[in-house]
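Here the complex is missing one protein chain, while the rest keep their positions.
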Amino acid sequence: MWNISGVNVGQTPVFRNSQRLLQGFAILLVTALRPKRTSICCVAGPLQCDRRKAARENNKYGDLQAMLMGLKRLFAFLFLSILTPMTFAQQAASEAVGDAVGEAERWGVNMTQGVTEVSRTTYDLHMLIFWICVVIGILVFGVMFYSMWRHRKSKGYQASQFHESTLVELAWTIVPTLILIGMAVPATKTLYDIYDTKEADLDIMITGYQWKWKYDYLGSDVSFFSNLSTPQAQIHNELPKSENYLLEVDEPLVVPVNKKVRFLITANDVIHAWWVPDLAVKKDAIPGFVNEAWTRIEEPGIYRGQCAELCGKDHGFMPVVVKAVPEDEYHSWLNERAAAAARIKELTNKTFTFDELYARGEKVYNSTCVACHQANGQGVPGAFPAIAGSKVATGPMDGHLSMVVNGSSKNPAMQAFGAQLSEVDIAAVITYQRSAFGNNMGDTVQPIDILNFKNK
Amino acid sequence: MAHGPKPGFTRWLYTTNHKDIGSMYLWFSFAMFLLGGCMALVIRAELFQPGLQIVQPEFFNQMTTMHGLIMVFGAVMPAFVGLANWMIPMMIGAPDMALPRMNNWSFWILPFAFAMLASTLFMEGGAPNFGWTFYAPLSTEYAPPSVTFFIFSIHIMGASSIMGAINIVATILNMRAPGMTLMKMPLFVWTWLITAYLLIAVMPVLAGVVTMMLMDIHFGTSFFSAAGGGDPVLFQHVFWFFGHPEVYIMILPAFGIVSAIIPTFARKPLFGYSSMVYATASIAFLSFIVWAHHMFTVGMPIAGELFFMYATMLIAVPTGVKVFNWVTTMFRGSMTFETPMLFAIAFVILFTIGGFSGLMLAIAPADFQYHDTYFVVAHFHYVLVPGAIFSITAGVYYWLPKWTGHMYNETMGKVHFWLAFIGLNVTFFPMHFVGLAGMPRRIPDYALQFADFNQIASVGAFLFGAAQLVFLFNVVRTVRGGGKATDEVWENPQGLEWTVPSPAPYHTFSTPPAVR
Partner (left out) sequence: MAWSANSKTTARLLTLAVGMLGFALFVMPPLYDAFCEVTGLNGKTGGRYEAVPAAVDRQRLVKVQFVASNNESMPWEFKPGVVEMRVHPGEAIDTVFHARNPTGQDMVGQAIPSLAPSKAAAYFHKTECFCFNQQTLNGGESAELALRFIVDPDLPPSINTITLSYTLFDVTERVAHQTDNKNTDSEREG
């Protein structure tokens, strides 16, 4: 009943977790102290610095002077300890962000107006409620600050002793109720617009996976996964961050403009939520059940969003990118995609060299496997097994095939990739895993083997 | 009859004295507050810059989860129970709590619950990482093995809360001094009475939902798994049926504290006492029929969305009445601004701001844009930090001279207030902006356009954290010595607690006082 079996107190995680904590505090301490030391002098100015030096050299200032100096330094320190993190914050922000993001996008403070009718109505509704709140706030806080200013004991104000008034109390019950009704009317209207179920021009099934999205264009063979394309090196601060850091994918969802697009949203494992602010669409993706949402985008463009329901480790790393294009462009894209799918199918019969498979496999690994098994193939102890030196990757080929195609029966995090990746990609990534990370198996598996394995 | 406390540690272990138990609750909750606060600082440190610097995503998720759980169940709730233990018997003229032995129990099982919860941090697979709302199936099929310990610790916390609540209701209903009619009770007692009923009604629901999780994980049932005919959305309904009243459990006693402090420092009776009582009761009632406003994006039928939207908007009415009453109490008073009053005023202002964002969140179509963003994080921190934390702090400063017999250091109190006030706003106000600009909550790393405000928020968080050390220092100093407090402490404050000496003797009201 206590399930002690899976839990081993006193093993490495103790060390690991506390080490992480310590590391965190150490970094903080360093960042907090560093600018302070250098900037005390800068802020105090060259004059003070010179004088202090002079004082030390000539020693003609008395104890009083030295004490004053000390006080001044203390104040400077206190002042700076509040101020430097702030200025440092901005400096660091500019450094980190660099020129990647334009000034206009930085310091964004409000909801987007978006590119659909619904998103604009939502924005208007949001602003309406906001301004009502501002007006009420000014009135209430106005009265409060007025009496805090006028009705104080230090000004000799005598307290009056009134403590009830039915009329006033009735008024401030009824008036807010009326204001609320005024808010509810437009809100209800907008909600009915959002719940429109009229026939759509295009239906797209969206499936949330840990941690990527899959898009199926219903009625066509086009179906693909959309993975984060930001390199791990950027996330781990080894490379400068690109403009759309964490908001870029390898394959965006492509939709035509001015068409009603209906989304059928579900999930494969845990609950996710599909959200694109510019479309004002946010809907939970629930395993086993289908939710419905729709949009009609009015301007071509690229619209970015993110998963909006905590779904595990890489919840912050599964962006949504929607590319809205004119209708004819959409159709040629769709045909191109269908043709590409056919080409991949043809490739299944081709025999690849080790190098071809290895190179392709590295790409597949970095988009599909890297989130859990990590760039160095070491995995995350306790959660995601290592590939480097693993029994599966250095054992018989069939076991490796089965693990990738059918997933793990023990660990739900290891999904069945048989239906997610093409035969070519599976062959490539298995070949890659068996020879990368010092596994050095050097063997290959061909796409046709994967197909045969699946049909066995 | 009257005898003093036993010497040594057994005094605390075996005590049935409401003042001892109250103190233990308060110290325990402060320790948890610091622990949960450190976790918040880890979160803010990681979010100081885009990119992963300090912790990895899986540990980040453990931090957000544990921060939420510890703050809700370890810091805020026990602190209110501690204040209730200290003050309710003294406010209604009772010699002690109605069920003193159970009182001892309900405190002493808490440290075990939290030790168990904290120990999960060191287990294989790590601590719970599914958010304090622990939505299935992330918290069932996909949870780390430590989830079983999490479930049992929730059970123990629930038992503790239920016992505490039963004790409070029994005390208030049965132990009042002659003449202390219900409508003469101080508002703190009233709000706690209603809170206690809420606790008894919803803590079992929380126990039920974690029990269902336990069954799903270990005994093959499928309450929350579609595969066996269950539904993950059922989890959210049951959880929020507990969760929304829980939000009011964390704020109603705060209303009571503020309603005691503002009249004292405005030197004017509380405006609209009876409407305050009715407003509290209606908020408590409404809290049971608004739960699904946490789930607007889950895909409810439009009728459901409309019902929960209207019901939620209605809560603004009684809450508004309360704010208007406090402002009117200040109006034409003769105010002074000692530390408790400063915290109480900040409570009114900042809680109202949190209320405004709450009203915005209630609007279902707009909530589709706000849901699960930092706007929500800003909202609930604006109601909980100035709401619960500031009111508890105000209450401690207000009653500390009565408890210890010493005046706290007023200058240090004011320094604490301003540091906390500035820190809080610097931390949480920018979160409104990043949330509206599109930053989801519970992410360890973010897109570049959110960098500036996140950095400011992180700085504010450390300032707020530092302010709490001033508080700790001030309280410890007051406990150990300082200027002598008079029996009344403040200028003509209302209530029976001010009629006993300072410090309050170990046993008070062994003979019931006369209530006018």
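The first chain written gets the first letter, and so on, giving A and B; residue counts start at 1 in each chain.
Throughout what follows, a residue touches a chain if its C-beta (ideal position, glycine included) is under 8 Å from a C-beta of that chain, and two chains touch if they have at least 3 such contacts.
Since this is a predicted model, take the numbers as computed values, not measurements.
Between the chain not shown and the residues A:181, A:233 or A:419, the one that touches is A:419.
The chain omitted from view is touched by exactly one of B:185, B:209 or B:396, namely B:209. When you scan B:182, B:227, B:469 or B:514 for touch with the missing chain, the hit is B:227. Of the residues in subunit A, those that touch the hidden partner chain are 196-200, 203, 205, 207, 209, 216, 218-219, 262, 264, 266, 268-269, 286-292, 405-409, 412, 414-416, 418-419, 454-456.
If you put the missing chain back, the residues of subunit B touching it would be 98-99, 162, 165-166, 169-170, 173-175, 200-205, 207-209, 211-212, 220, 222-223, 226-231, 233-234, 237-238, 241-242, 299-304.
Following the convention adopted for this analysis, only the chains that are shown with their structure count from here on.
Of all residues in subunit A, only 1-3, 6-11, 13-14, 17, 20-21, 23-24, 27-28, 31-32, 82, 85-86, 89-90, 92-93, 96-97, 100-101, 105-112, 121-122, 125-126, 129-130, 133, 136-137, 140-141, 143-144, 147-148, 151-154, 157-164, 168-169, 172-173, 176-177, 180, 183-184, 187-188, 190-192, 194-195, 210, 234-237, 241, 243-247, 269-271, 273, 275, 277, 280-284, 286-289, 291-292, 304-317, 380, 382-383, 412-413 touch subunit B in the complex they form. Those residues of subunit B lying in contact with subunit A across their complex are 42, 45-46, 48-59, 61, 119, 121-126, 129-131, 135, 137-138, 141-142, 144-146, 148-149, 218, 226-227, 231-233, 266-275, 297-299, 302, 305-306, 309-310, 313-314, 316-317, 320-321, 323-324, 327-337, 345, 348-349, 352-353, 356, 359-360, 363-366, 368-369, 371-373, 432-433, 436-438, 440-449, 451-453, 455-456, 458-459, 462-463.
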